[in-house]
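Here it is: the structure, laid out below.
Apart from one protein chain that is not included, each protein chain of the complex appears where it belongs.
Entry: subunit A
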Amino acid sequence: MATDTATKTPQPSVGDYLKKNIREYGLLVALVVIMIFFQVITNGVLFRPVNITNLVLQNSFIVIMALGMLLIIVAGHIDLSVGSIVAFIGAISAIMLVKWGLPAIVVVPACILVGAVMGAAQGYWVAYQKIPSFIVTLAGMLVFRGMTYVVLGGRPVGPFPKDFQILSTGFVPDFLSFTDPSTSLIKNYFALVMIVLLVAYAIYAGLRERRLNALHETENEPFAFFAVQMLIIGAVAIFLGFQLATYRGLPNVLVVMGVLIAFYTFVTTRTTIGRRVYAMGGNEKAAKLSGINTERLTFYTFVNMGALAALAGMIIAARLNSATPKAGVGFELDVIAACFIGGASASGGVGKITGAVIGAFIMGVMNNGMSIMGIGIDYQQLIKGLVLLAAVFFDVYNKNKG
């Protein structure tokens, strides 16, 4: 038992650090293992350029919603209505675009606004009337699904105009066409260059952060971990970037997703708002007595969730090229599962954006891999359920041991 009060922060040893952060590294290792497993078992189909593109398109909306859901779960709540918000936003975007002929540039922000209002409508009851979020959003799930049927009259509406479809099926054009795409292996140099630059920046920023930490004597992760982590992430990113470059380049959705992941990581780790959400989830009463407006904060986490669900709703509608009343059924469960696999705690206060994103990709790679293998939806569900249980058991086991 160290009982010193010296100023110097002792740097953690490799063993201690691993013990404390086993969940995060374990998650990353699990994702890599699952990827390699399916790559081998599908004879390399998983990492084919077309399939990688598909993987991104299929999972983007789960990842985007997981960003909002993580904040909700960290705040100590849950949102069951996101699948229905997805459907309703798909429906009204179809009405506005197809029936009314409004341009996409108007429809996209309008839909995000509507999503935010739907989140606000639920956030009000949770934050200010203190009704458990499980109940409020269960009601929301039913209400919004019903509204979708009403708006669509029970029939699918489509197809969407081209300028809306690029939201989910478009690619970032090649600004750096060095060679003729029809003959060269690499058909989109821009994609490859961007990915390499991003990896380089991540390494640079990581090293700079470490140097600053050392200067201020704050805690650093052991260098070995930093190096191995950077190596794995960098290698996987460049490999995927290369594969994408040999196909059609960076999907628009990937860019949107990347920007959002970066933004929410920053908000949760570096801003006062993020810190307050964690404090509120950890101990709401203590947070309130420390001057945090917990009602308003809860309200805005739901507004945020609604807006992100609306964005996801449009991406799905654009991808399917039609709005159907059954869109998004069961999505809330995939999103929530991603957060819990990613290490979020059901009692609030714990969870990371990176965890939720990796959790979503673990689910996504498993879905995709099992589909390629020809495993039926029945067994897919069964296996996904067991993976969720195993991940959470791992958390609880670690906690009890530590």
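Note that a contact is a pair of C-beta atoms (placed from the backbone, for glycine too) under 8 Å apart; a residue touches a chain by one contact, two chains touch by 3 or more; residues count from 1.
We take it that contacts and distances are computed from a predicted model.
Candidate names were "LLM class flavin-dependent oxidoreductase", "L-serine deaminase", "Sugar ABC transporter ATP-binding protein" or "Aspartate carbamoyltransferase", and the UniProt protein name of the unshown chain is "Sugar ABC transporter ATP-binding protein".
Within the complete assembly, A:Arg270 is the residue of A:Arg155, A:Arg208 or A:Arg270 that touches the hidden chain. Touching the missing chain, out of A:Gly68, A:Gly83, A:Gly249 or A:Gly349, is residue A:Gly349. Considering A:Leu212, A:Ala262 or A:Leu386, the position touching the chain not shown turns out to be A:Leu212 (whole complex). Contact with the omitted chain, checked across A:Ala287, A:Ala323 or A:Ala337, is made by A:Ala287.
Listed by residue number, the positions of subunit A touching the unshown chain are 1-5, 7, 9-10, 212-213, 216-219, 270-273, 275-276, 278-279, 282-283, 285-293, 349-350.
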